[in-house]
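Contents: one structure, followed by commentary.
Shown here: the complex without one of its protein chains, the others still in place.
What follows is subunit A.
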Amino acid sequence: MENSDRSQMWRLTRLRHKNGKQIASCSEEMRVKRRENEKALRQARRDRQLVSKRLLLNEDEDISMETIPADQDVVSLLHKLQHSGPERETHLKALSKALRDSSAQLTFVNQENSMHLLVSFLTGSNTQCRLHAIRCLHELSHSPHPSVAPTCLPATSYLLTYLSGQSTKFTELCLYTLGNLIPDSDVVKEKLLAQGIIPALASCIENQRHHLAVVEAASFTLSQLLQAKDAAETIMSKVLVSTLPSQLLSVLTPDPQFGLAPAIECAWCLHYMACSQNGKELLACGALSKCSSLLWSLGCAVREGNQDEGLELLVCPLLRCVGNLLSFCPANSLTDQVGDVKLVVALSAFVQAYIHSRPALARESAWVLNNLTAHSTDFCSALLTHNLVPALIQSLAFSEGINTMILRVLANIANKKKEFCVELVQQGLLSSLCATLKMADAEMVTLSLEVLFMLVSSSPQVTEEFVRLNGVSLLEAIQYNSEGEMRRRAAYLLEHHLVFTSSSCTTKT
């Protein structure tokens, strides 16, 4: 790949259809608002109620709202639409603008036959009217009121039909409308499934794969289906046996011109699939290999200091795919499926790059490292030969679950061979353990004792080194800890592994 292509590759083009909220504003007001939003989302996540909708803006329009009261507008517009002739286009367009307002949306659905009327425009012969009608539906689908979505049911079979149409803009609107309707009601979701949304999405992606905006929209809609609370295993199985997984994989590599957005949506779909127990089906279409190789490229970019915004939005779901897919992969085919062992280099790069700015992402990277190294001597060895251990050891200082995960990785390495233990000691693990053994986190201390046990079991030189580092008094102190798990381990080490070094003890009498 050419250098210029590579640098373009990771561009995140903000969806041109983002509504007017200012994203990059640094004003205090915006910062406060963002924090509030984030807090709300976090709570929603904890309640497992995290859903989002997307709004596609018409780029030709200006965003400013009209000043006429929206409610009145809707009613009078509907009235006009029922009767007028050639001015229908104008009225429909006005209606689509009026329906941006959430109370206007409620008014609309409460009017008798309003949806029926809209559907007739949606399916009529006037294509401009169709476009405005889908606009109206799109605004309705974005409604914060959960009662609105079910009223759109009469339109859904047509929306699905239009997915195989040729008008890309129209298709995009249909897709986002469907995607928005899905999380609002189970009735809608069930109906869509019955109407064949899954094969429709598969065909759509296949036929429109050169129109990346459509691919992005279709993947988003699929992700809404897959993310659904208790996404029944039936949905998951249907998707997994369709052509969707391989379609998604083929789109996964970001296009230099279009940017990251479609790949991001695909990656999230794959993540939800990998989380499912049937995720192992993904191995058959080479998901692990594809995701690993893309992660490798991203790792290189990150390591080179690539400052492109939004890389992490793709790194995150890819990490999760790889992490979970590894659990389905038999140990003996690991290297085949993953490809190169030097994936560990990319993962370590992510840990280092994100440890300060995005610690949760650093932790996820460490999780993947754990899954890679758990049963593979090759991957453990790669960490050593690529000299990645010192940086990992440095990361043991950080909390928020990062150090426990990293220590697991180091434990995986120590667990494989005595030679690895010796190398780990040479890289400075023992003196770090002398620090981690004093940490407040009980899991860290217990895990440190486990690693220590492995290290001192490997050779007497290690034991001597530990004693030289004043490790004995450290273990003695642990014997007074209130946690029995720690006391037992410390006592065991003192009794069985350090007893023979008492002659070289320089403790005071």
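Please note the rule applied: contacts are C-beta pairs under 8 Å (C-beta built on N, C-alpha and C of every residue); 3 or more make two chains touch, one makes a residue touch a chain; residues count from 1.
The definition used in the following text is that contacts and distances are computed from a predicted model.
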Among "Zinc finger protein 511", "Transcription initiation factor TFIID subunit 2", "Autophagy-related protein 101" or "RT30 protein", the UniProt name of the subunit that does not appear here: "Zinc finger protein 511"
Chain not shown: contacting residue from A:149, A:218, A:411 or A:429: A:411
Touching residue (missing chain; options A:193, A:300, A:384 or A:397): A:397
Touch criterion as defined above, residue of A:160, A:263, A:361 or A:425 at the omitted chain: A:361
Options A:106, A:193 or A:439, residue touching the unrepresented chain: A:439
Residues from subunit A at the interface with the omitted partner, ascending: 12, 15, 18-19, 21, 23-24, 26, 31, 34, 37-38, 41-42, 45-46, 48, 50-54, 220, 227, 264, 268, 271-272, 275, 309-310, 312-313, 316-317, 320, 323-324, 326-327, 355-364, 367, 370-371, 373-375, 396-403, 408, 411-412, 415-416, 418, 435-436, 438-441, 444, 447, 449-451, 453-454, 457-458, 472-473, 476-482, 484-489, 491-492, 494-496, 499, 502, 505, 507-509
